[in-house]
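Dumping the structure here so I can ask a few things about it.
In this view, the complex is presented without one of its protein chains, the others remaining in place.
By written order: A, B and C. Residues from 1 in each chain.
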Amino acid sequence: MSEISGQFTNSKHRLCVRVYYEDTDFSGYVYHSNYLKFCERARSDMMRLLGVDQNSMFVGDNRMFIVIRRMVCEFLTPARFDDVLTVESTPTLAKGARMEMSQRVLRGDTVLFTAEVLAVILDANGRPKRAPADLAEKLQAATKPVP
Amino acid sequence: MSEISGQFTNSKHRLCVRVYYEDTDFSGYVYHSNYLKFCERARSDMMRLLGVDQNSMFVGDNRMFIVIRRMVCEFLTPARFDDVLTVESTPTLAKGARMEMSQRVLRGDTVLFTAEVLAVILDANGRPKRAPADLAEKLQAATKPVP
Amino acid sequence: MSEISGQFTNSKHRLCVRVYYEDTDFSGYVYHSNYLKFCERARSDMMRLLGVDQNSMFVGDNRMFIVIRRMVCEFLTPARFDDVLTVESTPTLAKGARMEMSQRVLRGDTVLFTAEVLAVILDANGRPKRAPADLAEKLQAATKPVP
Partner (left out) sequence: MSEISGQFTNSKHRLCVRVYYEDTDFSGYVYHSNYLKFCERARSDMMRLLGVDQNSMFVGDNRMFIVIRRMVCEFLTPARFDDVLTVESTPTLAKGARMEMSQRVLRGDTVLFTAEVLAVILDANGRPKRAPADLAEKLQAATKPVP
């Protein structure tokens, strides 16, 4: 199952995604917002590999949500039907309620899309919430120090 | 707001939808499963016009879900970017936990897509549940007797 | 790459798909029309494994399109976020311009969704077109005789 969930090595997560009909539009290329879907798949896989269960996070009195607060997206080269793409995700910060991450979508060595992502953890009332100790530990272990 | 929610006249609901980039694929036409989205928009608008609040149905001890159990879909003529389509919905049965409906997507007088839809009401445990009296009344009032 | 394209054995194609945020809706389950997307991914992977290049089919004077003409869909049990599903596709007929196929989406041994699919090959003018000899041969080789 490693292929379907991606792999985590050296503070970088890599996931392969195939481009299907559903991802394209009548221009012949991938519809722009679908790169954000590819990136979200990679983040969900990465969280699972870190031991975070997003199904259970949403339930109970201590439930919390990880939401995207900001994305700076560059659309550099378009992908096409049948391409196999790699989504690379590099966590760069995990502090308090904030998580930051750099994500890139590549076809071979060509970078098609980049995103600088800021996510925040919210409590049941929608207020920022510090990551619980065990989650914080997992996220910090995954975070690559920016040199 | 009548245009954005469609209109209900003579047991038939009509909603206009525009075809955008997101609806098409690289064949140049609307991606097949998006006709089901158009039909779902029409059903949601129809339910709202009948006075059914799907947000509140999902909450509390008596919560219930209306789910699609069966759809027989015919894809007859493809729609294209920028087309304005009409979704016509005709309820044909509301009995116990079951609702049946005929839906068509048209461009002008040309029928592009048809669906025979069976929906069922489920309780919180996923078991079929008779429509509560007030909902049953609304649904039956909307149902056109099949001649 | 076998996992990402599925596998073809004994006239049955199997593809694993993960359920992500994008596939779910606020009911908590997979949005109904997304099972059709999962089935289309499996058909595209199956065509590629049979040696059919859908990118090149669309180009030139002899271009053709494979389109869905009819789908009978049964939604039996809902899938949830993070589920790993299997899409099973069994071609049952390939004759002239027509192809028929049975598809099922399973979670473990539980069947969640079934579809009886009729696809047709169209020429550049949207008229039915007999499969060219090499395509017909590939499709017939993949077709399981209905006992």
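Quick note on the criterion: a contact is a pair of C-beta atoms (placed from the backbone, for glycine too) under 8 Å apart; a residue touches a chain by one contact, two chains touch by 3 or more.
Just so we're clear, the structure is a prediction, and the values are computed from it rather than from any experiment.
Shown chains touched by the hidden one, complex as a whole: A, B, C. For the chain missing from the display, the contacting residue among A:37, A:104 or A:129 is A:37, taking the whole complex into account.
Of the candidate positions C:8, C:58 or C:81, contact with the unshown chain belongs to C:81.
Contact between chain A and the absent chain runs through residues 26-27, 32-34, 36-37, 40, 58, 65, 67-75, 78.
Touch with the hidden chain on the side of chain C covers residues 21-22, 24-29, 31, 33, 80-81.
Listed for chain B, the residues touching the missing chain in the whole complex are 1, 3-5, 16, 18, 20-22, 37, 40-41, 44-45, 48, 54-55, 80-82, 84.
The criterion applied here is as follows: only the chains that are shown with their structure count from here on.
Remark: rotation between chain A and chain C after Cα superposition is 180° (nearest 5).
Averaging C-alpha coordinates per chain places the centre of chain A 34 Å away from that of chain B. Chain A and chain C have centres, each the mean of its CA atoms, that are 28 Å apart.
Chain B and chain C have Cα centroids lying 25 Å from one another. Among the residues of chain A, those in touch with two or more other chains are 21-22, 80-81.
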